[in-house]
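Of the protein chains in this complex, all but one are displayed in their positions.
Now for subunit A:
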Amino acid sequence: MIDPAAPEFWPQLFAVLLEGTWETLYMTAIAMAITFVVGLPLGIVLVGTEPGRFLEAPLGQRWLGRAINAVLGFVVNLGRSVPFIVLMIALIPVTRWLLGSFIGTGPAIVPLTLVAIPFFVRVVEIAVREVDPGLFEAAESLGASRWLVVRRVLLPQAWPAIALGTATTVTSIINFSAMVGVVGGGGLGNVALTYGMQRYSALHIVFVVIILFVIVQVVQWLLTRLARRLSGATPAAGRTARRTERAALDLDDASIVSAPTRGDTDSPTR
């Protein structure tokens, strides 16, 4: 039992929370970084190797595209259907072999990454699927290489949705990171477990909840802003150009006046 009235309570609480927060952020950041680097290409390949898409025949081999698509789809679905707690336990030998130990913040990153990758692949898959097929067709008609299509068409169009999906992925990594506390993974989940549950300190729980809430909010806010930036909403450059245009009275294109995409603010009568 912990006594909140004891003089060392608050400094101790503070220290514990600080360490827990740091561990949670560390685990989440590393897991997310690995997830992003692995999941992004996998998601692109998963959609791209579908029949009729830009990667349907890698190296000119149609069967290869089909095979990659089938294997990838299977693995991702498998990954998504295994409950985290089972995955975590199943991974103990793997983690121990990989990192020499399965207890602690570092080893916890292994199951976190493995649970997040299939989730994130799905995020990328949806984002890529949303890209207008006409854009791929236009790129193809221009004789662009696949790599160029990915860089200049697919990614620019998919980034906003991927950014939003990243926020959701981060949230679920944080969520799962609390659970790895159970196998000695550290982080805020471990704080809640050891102080809140085993030593009955409600205050620890309250602070853990508040901190997790704030982290999730901040991540969500940042990535939503990023998504809006990436989708090119109202760049200042555009407005300047339009002002120049009106000054030049270059209204030779009659449809300018009635174009639906132009806001009220640039009505030519002003």
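As a convention for this text, a residue touches a chain if its C-beta (ideal position, glycine included) is under 8 Å from a C-beta of that chain, and two chains touch if they have at least 3 such contacts; residues count from 1.
Going forward, contacts and distances are computed from a predicted model.
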From "Putative spermidine/putrescine transport system permease protein", "ABC transporter domain-containing protein", "2-hydroxy-acid oxidase" or "Phenylacetate-CoA oxygenase subunit PaaI", the hidden chain's UniProt protein name: "ABC transporter domain-containing protein"
Candidates A:Gly20, A:Gly65 or A:Pro160 - the one touching the absent chain: A:Pro160
Option from A:Gln12, A:Asn77 or A:Ser145 whose C-beta touches the chain left out: A:Ser145
Interface residues of subunit A (partner: the chain not displayed): 60, 132, 134-135, 137-145, 148, 152-153, 156-157, 159-160, 230-232, 235, 237-238, 240-242, 244-245, 248, 250, 252-256, 258-259, 261-262
